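Note that one protein chain of the assembly has been removed; the remaining protein chains are unaltered in position.
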Amino acid sequence: MQKGYSRQGELPKRWENIRRNWYKFSRNSLSIIGLVVVCIIVFVAIFAPYISPHPESAGKFINFYEASQYPSLVHLCGTDVFGRDVLTRIFFGYRFSLMMGIVVLSLVVPVGVVLGLIAGYYRDSWLDIVIMRITDIFVAVPPLILALAVCSVLTPGIFYAMMAVSLMWWPWYTRMVYGVASSLKGEFFVQAAEVTGASRTHILFREILPNCIAPIFTKMSLDMGWVILIGASLSFVGLGAQPPTADLGSMVADGSKYLPDQWWIAVFPAFAIMLIVLAFNLLGDGIRDMLGAEGE
Amino acid sequence: MNFMPKPLLEIKDLHVWFKVFGGILKVLDGVNFIVWPGEKVGLVGEMGCGKTTTMKAIMRILPIPPAMVPKGEILFKGKDILQMRQTELQQIRRKEISMIFQDPTAALNPVFTIGTQLQDAVRFAEKSGRNTKKEDIRTRAIQVLKEVSLPDAERVLQNYSLQLSGGMRQRVCISMALVSTNELLIADEPGTSLDVTIKDQILRLLRELAEKRSTSIILISHALGAVRGMTDRLYVMYAGSMVEVAKTKDLFAHPLHPYSQGLLAATPRLTGGGIGEGIDGRIPEYISPPTGCRFHPRCKQAMPICKDKKPPFFKVGENHEVACFLFLNYR
Partner (left out) sequence: MRTIKFIVKRLVYSVFVLVGLSILIFVIARVMPGHPARMALGARAPEWAVERLREEMHLNEPLYVQYYYWAKGALHGDFGMSLVTRRSVANDIKEFLPASLELALYAGIFMGIIGITLGTISGWYSNTWIDNLVRVISYIGIVTPSFVFAIFFVLIFSYALEIFPTMGRIAPDLIPPPRITGMITLDALITGNFAIFLDALKHLFLPAISLAMGPLAQEARITRSSINDNLKKDYIAAERSCGIPERTIMFKYLLKPSLIPTISIYGLDFASLLGNAFLIELIFNWPGLSRYGMNAMLRKDLNAMTAIILVFGLVFVIVNIIVDIIVEYLDPRIRLGVERGQ
């Protein structure tokens, strides 16, 4: 694979490329913090069953002896009304958050990007018009409302929540790639490829796409944070993971009933949401600095 | 040219540094520069040698957080601009010194009409300041647009900069500068981004205006031809300091500094001789500039002392000075 193949046709050494990118990324210490925190969270999420202090708390579990305890050394974030350890549930909750981000982006990015490439390349043809008008329709509604609509007519659950968010997310990638692709269409290197008889697939994926990679990548890193945020909002109203599964948004919703006395039940999950979104934001900013592109 | 006892503008040992992410860019490294009243001084040098930075330093419009002036004085009519208070500085900007920027498109605010910007410049430059009547301001604006030979001045006032051609934009910039100048006009590569014919017109316009008002001009260019016809005296600048200064004809006839020689040799001549040879190497990185004389890495006549000490100006003739150790013992 010719990684690092730039438009002018140079072939810099792969290692030098990585080192240079790392230098650009690491100049802002906030980006490093973001990267570190994201790594920690990913680690925690993957190994949650093994490293959480009270793994039984993650599912159906009732222990009224320990219910509603203040944060203490045993339960760092306290326990909820059922006696479940809040910290453990946060760890498990991160699993869902990350899963939502990964699943949604894995669906949305290929579909959105491909549509954008096609619409941009076949600019001013019926393909372009159809694709972009459909995109416009999806964009016309405030995003969360569409997700809500889809989500609520289906059985509440994390799977449908992911579908709903995906449905409202793909247009943004299409639009972005459309902008890049249609402006590149008139460039010489594309024309050169056409003239030498390259197939459409080749042109789209080997010529135009590499130029979109930087903004796509930046947007993806920033989007992880946003998707998680939206997922939390949906869970808050009960449309995400169902009880007794641990999910950050629903934990905040449950916990808000017990404010202000047992504040820790809602506050720690809330901070947990903020932390993961912040981390991905910082990471995304760092990637934007590194790739030098406009992601959002 | 009259010899006046006091220079209009004198820059003494000016240092300008820029703080950037990787370190400090030591751009200006002891600039010495003099302008006498009523004279036209040229300043030539490669792109990136610090010409614009010096001029911006004079008007104190350098972006001060990254930029800093650790050392040096800029004396205008005897007073140090760098130490002036804001009110005095404003007076200088409004009435004494003014600058024509290199890129007229960038120098005009795209979301305001020419009229707005020009009339604001007029308003603050007029003697009575804020009390001038609107019609008077407008009249003056139109008058100054006519001075730069802009046809249909009323329409230009209503236009936005994007509606004008490059040449017209440059004239507008000149008119804005004219309004707030009496003594010194700094022209930073006027007409560079324009057609050669337009550039010629602009230069001619500048010359006329200067002659009419007996204003001093500093003409910056990286093109020697432009400078030749218009200036009395010429400075050559390299990598943050002046390397040679002489009367223009003297400099063209006998360039003494190795860099000036290279510069002149590199210019293609109409009278045959083909394209000259360039100078090897490139301008230094300002983050870690060469020690001593900044030109020594590229100089074919470099000596050991050039690496250690920075050469001061040595007088080699009437109004001719060179900053090079080759002339240490000239006389």
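First chain written, first letter: the chains are A and B, and each begins at residue 1.
The rule is simple: a residue touches a chain if its C-beta (ideal position, glycine included) is under 8 Å from a C-beta of that chain, and two chains touch if they have at least 3 such contacts.
Everything numeric in this text was worked out from a predicted model, so none of it was measured.
K.L.:
Can you say which of A:Ala67, A:Val111 or A:Leu144 touches the chain missing from this structure?
P.N.:
A:Leu144
K.L.:
If the hidden chain were put back, which of B:Glu73, B:Asp120 or B:Asp200 would touch it?
P.N.:
B:Asp120
K.L.:
Of the residues B:Pro5, B:Pro63 or B:Gly78, I need the one that contacts the missing chain.
P.N.:
Residue touching the absent chain, from the options given: B:Pro63.
K.L.:
Among A:Ile41, A:Val108, A:Ile273 or A:Ile287, which residue is in contact with the omitted chain in the full complex?
P.N.:
A:Ile273
K.L.:
Go through subunit B and note every residue touching the omitted chain.
P.N.:
The missing chain touches subunit B at positions 56, 59, 61, 63, 65, 90-91, 93-95, 98-99, 101, 103, 106-112, 117, 120-121, 124-125, 160, 162-163, 173, 176-177, 179-180.
K.L.:
Please give every residue of subunit A in contact with the chain that is not shown.
P.N.:
Where subunit A meets the chain not shown: residues 133-134, 136-138, 140-146, 148-155, 225, 229, 232-233, 236-237, 249, 252-253, 256, 259-260, 263, 266, 270, 273-274, 277-278, 281.
Throughout what follows, only the chains that are shown with their structure count from here on.
K.L.:
Would you mind pulling out the distance in Å between where the CA atoms of subunit A average out and where those of subunit B do?
P.N.:
52
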